[in-house]
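A short worksheet on the structure shown next.
Let's look at chain A:
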Amino acid sequence: MTVLPLIGSLGYAGLTALALAMKRHHEAMLGAKPDERRLRVFRVLGWALLVLMMAGCLYRWPTALGLSMTLGMVTLAGLPLVFLLPYRPRLAVPLAVGLPVLACVGLFV
Partner candidate 1 sequence: MKGGLRQSMAWLHTWSGLLLGWLLVAIFITGTSAYFRDEISFWMAPELHQSVASEATPELAWATLGATAPDARAWDIILPHDRSPVAELRWQPDTPEAAEGGGRRRGERVEMDAGSGEILEPRASRGGDFLYRFHFELYGVPRIWARWLVCVATMMMLVAIVSGVITHKKIFKDFFTFRPGKGQRSWLDAHNATAVLALPFHFMITYSGLLIFMVMLMPWGMNAAYEEGWRGFFNDVFPRQEAAATGGTPAAMVDAIQPLVNQAEATFGQPAQRISVSWPNRDNARIEISTGKEPAITDRRRGGNPALVFDGGGNLLDTKPGLYDDGASARIYNLLVNLHLARFADPATRWLFFLFGVVGSAMAVTGMLLWVSKRTQQLRGREPGFNLRLVNGLNMAAITGLMTAMAGYFIANRLLPADLAGRESWEIRVFFLTWLATLLHALVRPHRRGWMEQLAALALLWLAVPLVNLATTHSHLFSAIAWRHGALASFDLVCLVIAAGAGYALWRLAGHRPVRKPARAARAARALPEGETAS
Partner candidate 2 sequence: MSKLSSQRLAGSPRLGMALRAVVAVFGGYALAAAATAALALWLPMARADAVLTGTLLSFLIYTGAVLWAFGTRSVARAWGGILIPAALCAALAWLGGA
């Protein structure tokens, strides 16, 4: 299986984590008021996932194209999130966990 779904879902999970690091979105998605420490954890997690996604891009494509596609993948991953947040905020987090898991399973099927 192609590694593309994994890259995309990692990007989506990373951006969701970054959104969780913002008070407004955190409340909308999880329904709880976060404290500063939680926000910081999500910020680190988000960036870590995005770095992982970049590693995936560099694996999938040669260096220059891989770096360009990293930016493209952030765009791609951000689009569904932007639409989920106003319409189905509660769905965003389960997807962020589920999609990378599914993509990993897909790698071995």
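In picking the candidates, the idea was that all candidates are chains of the complex that A comes from, given by their letters.
Basically, a residue touches a chain if its C-beta (ideal position, glycine included) is under 8 Å from a C-beta of that chain, and two chains touch if they have at least 3 such contacts; residues count from 1.
Because the structure is predicted, anything quoted here is derived from the model rather than measured.
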Selected partner (touches chain A in the complex), from 1 or 2: 1
Interface residues, chain A side, partner candidate 1 - complex: 2, 4, 15, 18-19, 22, 25, 61-62, 64-65, 68-69, 71-72, 74-76, 78-79, 81-83, 85-87
